[in-house]
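I'd like to ask you about the structure that follows.
With one protein chain removed, the remaining protein chains of the complex are shown where they sit.
The chains carry the letters A, B and C, assigned in the order they are written, with residues numbered from 1 in each.
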Amino acid sequence: MHPNTAFEKNHLIRFHHCDPAGIVFYPEYLVIIDELVEDWFIEGMGTSFADLHMNDRIGVPAARIEVDFIAPSKIGDILCLSLLVTRLGNKSFTIRVEGRVGEQVRMRAILVRVVAGLDGLHGITIPPALRERLRRFLAADGVDLLEAQQA
Amino acid sequence: MHPNTAFEKNHLIRFHHCDPAGIVFYPEYLVIIDELVEDWFIEGMGTSFADLHMNDRIGVPAARIEVDFIAPSKIGDILCLSLLVTRLGNKSFTIRVEGRVGEQVRMRAILVRVVAGLDGLHGITIPPALRERLRRFLAADGVDLLEAQQA
Amino acid sequence: MHPNTAFEKNHLIRFHHCDPAGIVFYPEYLVIIDELVEDWFIEGMGTSFADLHMNDRIGVPAARIEVDFIAPSKIGDILCLSLLVTRLGNKSFTIRVEGRVGEQVRMRAILVRVVAGLDGLHGITIPPALRERLRRFLAADGVDLLEAQQA
Partner (left out) sequence: MHPNTAFEKNHLIRFHHCDPAGIVFYPEYLVIIDELVEDWFIEGMGTSFADLHMNDRIGVPAARIEVDFIAPSKIGDILCLSLLVTRLGNKSFTIRVEGRVGEQVRMRAILVRVVAGLDGLHGITIPPALRERLRRFLAADGVDLLEAQQA
């Protein structure tokens, strides 16, 4: 059991997120999730995409995404986003993101992000300092593969 | 068996699709896929998002997406996209999209699109004329739920 | 002289704003400015795009933009944005936006926004309550055309 806390952040649904049907155009949810992940790196883990990019020359491209669009969101909605790590692998990690307005779930997503060298675009072992930070957001039902191997 | 042909279209990877790592920013793939679906409606099925929107007052929002980003794409790549229907339901349909450059698969996606009234944003029974057009792109391993019910 | 205060807001330059050269892709500045205008309506003027859209059925489309990209911005930069009204017309208003990082000006923009009915997309007289709010942000060198006519 990993009784960790989710990273949470509110996100205003803006005019430019919405399509002619007046609801969020679904690829915009992926941009919103990317902003959440970026804020999580900065505010939740005390690092940043900028640091990783410019100092460590690593990035975290997506290897896989799954998103369920459960109910539409409209301009002016405040989407409450929460993020947890569900799998901490050797070279990649998986996160689960949920977006709610009040009690209503609007969207659920699962993203696999790979830790990769910027130049070769190949996966690299997650640096220990970053791994330690990611662990703080491991879900209660999350799996740390390194821990599992050592058990 | 539904020995239908995929809808295929080439898509140039442009400067604005790419991120500071020099590869396609993954939410842009969803916009590229949305353009493919739009072209499929026009060129493959002889209808259009514009017609559906403005005349029939229906849209086709996404209910679920799954995307595997298998290999990165760079500016100047010509992505060969192909699309097939894998499930034809009562109010929604599922498509499978693959993007290749030469023999290399770059991306595979599965999208569930709902046929919905623009005003209420509720799913509606797929109009017969649209259903007939969608059937022409049913994959060999695809399922037509109406056909299955009648069998 | 209109000794009013600018609306100011910081904006993080994110990974998804940047292009393969590692700097903000210039159309993204327009999206950033649109978010600033949206925040100004909410936080500065106590109204919102959502209210205007859904209750008053009016929007504020752009009629003209001019932007000078003076120095590039990179991921992780905190852009300090400031906004003032430079012209308050009968059916439209002009704003001046500046983006700085420290003392360095990165971008200057002038935008003409029209107050328009959503349905007809025709310009309408700015409602008095909105006009009064816009006046609070009139630049020292700004012009209120109604005031000028009455003088």
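Rule of thumb we're sticking to: a contact is a pair of C-beta atoms (placed from the backbone, for glycine too) under 8 Å apart; a residue touches a chain by one contact, two chains touch by 3 or more.
Everything numeric in this text was worked out from a predicted model, so none of it was measured.
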{"item": "Candidates C:H16, C:H53 or C:R133 - the one touching the absent chain", "value": "C:H53"}
{"item": "For subunit C, residues in touch with the removed chain", "value": "20-21, 23, 26-28, 30-31, 34, 53, 59, 61-69, 72, 118, 121"}
{"item": "Hidden partner interface residues of subunit A, rising order", "value": "15-16, 18-20, 22, 25, 27, 75"}
{"item": "Footprint left on subunit B by the chain that the document does not show", "value": "14-16, 31, 34-35, 38, 48-51, 53-54, 74-76"}
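Rule of thumb we're sticking to: only the chains that are shown with their structure count from here on.
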{"item": "Subunit A on subunit C, rotation in degrees - Cα superposition, rounded to nearest 5", "value": "180"}
{"item": "Self-contact between copies subunit B and subunit C, residue sets same or different by half", "value": "same"}
{"item": "Averaged-CA centre spacing for the pair subunit C and subunit A, given as whole angstrom", "value": "31"}
{"item": "Multi-chain contact sites of subunit A, meaning residues that touch two or more partners", "value": "31, 34, 53"}
